[in-house]
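All protein chains but one are shown in place.
Letters A and B mark the chains in the order given here, with residues in each chain numbered from 1 onward.
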Amino acid sequence: MLGEGILKGLTETARNFLGSYVSKDRLTTIQFPEERLPQIEATRDFPFLVYDGTEWEAGLRCVSCQICEKECPPKCIYIEKSKDKKPDATGKLQFYPTTFNIDISVCMSCQICVEVCPFDAIKMNVEFEMSSEDRFGGLLLRKEQLAKSNEYYNKIHPTEATAVDAALAEERAKAEAKARQTTEAKAATPAPMATPEAGETK
Amino acid sequence: MNLEEIKSEIEANVPGCRLEIIPNGSPSGQHSLLIDADHAFAVSSYLRDATNRQFDYCSNVTGIDWPIKEISTKVKTKKIVDGMEKDVDEVVKTQTGGYLEAVYHLFSVEQRQGPLVLRMRTEDRTERVHLPSLTPLWRSAEYQEREIFDLFGIVFDGHPDLRRLLMWEGFEDHPMRRDYVDPDDYEYEPTAHDEVLKRAQAHQAAEGGL
Partner (left out) sequence: MSILTETPIDLVPGPSSDRSEGQLLEVSMGPQHPSTHGVFRMDVTLDGEKVVKLKPVFGYLHRNHEKIAETESYLGCMPYTDRLDYICSITNNWAYALAVEKLAGIQVPERAEYLRIITGELTRLQNHAGLVGFLMQDMGASGTPLMYAFREREKVLDLFEALTGARMMCNYMRFGGCRVDVPANWLQQAQKVIDGFPQFLDEFENLLTSNEILMARTQGVGVVTREQAINAGISGPMARASGVNYDLRKVDKYGIYDRFSFRVPLGEHGDVYDRYMLRALEMRESIEILKQAMRDLPAGPIMDPNTKIRGFRPKAGEAYGRIEGPKGELGFYLISDGTASPYRYRVRPPSLINLTLLEDMCLGQNVADIVIILGSVDIVLGEVDR
């Protein structure tokens, strides 16, 4: 019968329309920005720099190795390496970035910088409301805007951050044990041995 | 699918054609068949129409630019030095490249065979860049040959509608060539480094500095 298909379709739309009053599955929209969906844990948009402790400048994990700068596909990261070394959050002497800029108007959120960073220093943020009136300055994030605490990282990506923290703690414990061993060895044998200090491997 | 077999089969059926197997060093093992431009059309129509081959589906057509490259290899030769025969290392310089290449990946839908990789080479990169078009055999080459003409500058004789595909009419150069120089339309970028920084500096110098 002509029109049967249309009637069948109309019952489907009617079912969806009426169903949206009773079933959550059929009404999936929310009223943004008053209502917000919960953040999905793996979500990423732009990178940020993690720091340990409370002092952002002193606690930056970044040692300015510039791997992310080289690997970044659209080349949106710009780093200037320091000439001197400063103690990081654990007290170890490290290079640090005197300049660390990310141009998020160029960044394509691919997170390759996170993947290649050997120090877990750069991670992906979840903040997306970053519109600006200035195309160049407003979208160029500098070191101070990029630095976010480890607590913040733990808040936005809890599972990932816990794993990273555990791995870092393990690494530190290993380094400390090694340092202790070398000092003990030194104490046992008074002759000066040319053992490199564990803290200065890199 | 044995490339040697196909080669001798074509040679038997297309008189006068010059074929060469180009070996491929990667584990993919996709060796290719270099065909000469004069007999390319005949060879291709044989491959398409022969009942035991039926390469009816030309999937991928693309161009490659091979500018002249000098390779120096060390060759051990025997020379008589001070009346004694000695092994002497001699550096032999050979030139490769200096042509544009069109590559066709053929498959057979009927016989589920493939890929058969065909290559054609132009005589040089500037003047004699003509190759026969295979679009009359496989229409799938129509846009792809236009793209090669656009981006590499190979002229396909016999193509029904050879115009630029992606760049606009009136555009001069061929952007996919290895020696293509970007026009100086540098846009300011705050994180310039490496290549981009060089271009930025050149641009700013030309503009009178910042």
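One rule holds for everything that comes next: a contact is a pair of C-beta atoms (placed from the backbone, for glycine too) under 8 Å apart; a residue touches a chain by one contact, two chains touch by 3 or more.
Quick caveat, the model's predicted, so the values are computed rather than measured.
Across B:I6, B:A40, B:V129 or B:M176, the single residue that touches the chain missing here is B:M176.
Within the whole complex, the absent chain has one touching residue among B:N13, B:Q30 or B:Q204, and that is B:Q30. Across the interface with the omitted chain, subunit B contributes residues 24-28, 30, 56-60, 62, 64, 103, 105, 109, 112, 115, 117, 138-144, 151, 164-168, 175-176, 180, 195.
Counting over the whole complex, subunit A has residues 2-6, 8-9, 11-13, 15-16, 28, 40-44, 67, 71-73, 108-112, 115-116, 124, 159 touching the chain that is not drawn.
Basically, only the chains that are shown with their structure count from here on.
Computed centre separation for the pair subunit A/subunit B is 43 angstrom, with centres defined by C-alpha atoms. Residue ranges of subunit A in contact with subunit B, taken from their complex: 69, 75-78, 101-103, 106, 136-137, 140.
By the touch rule above, subunit B contacts subunit A in their complex via residues 188-194, 196.
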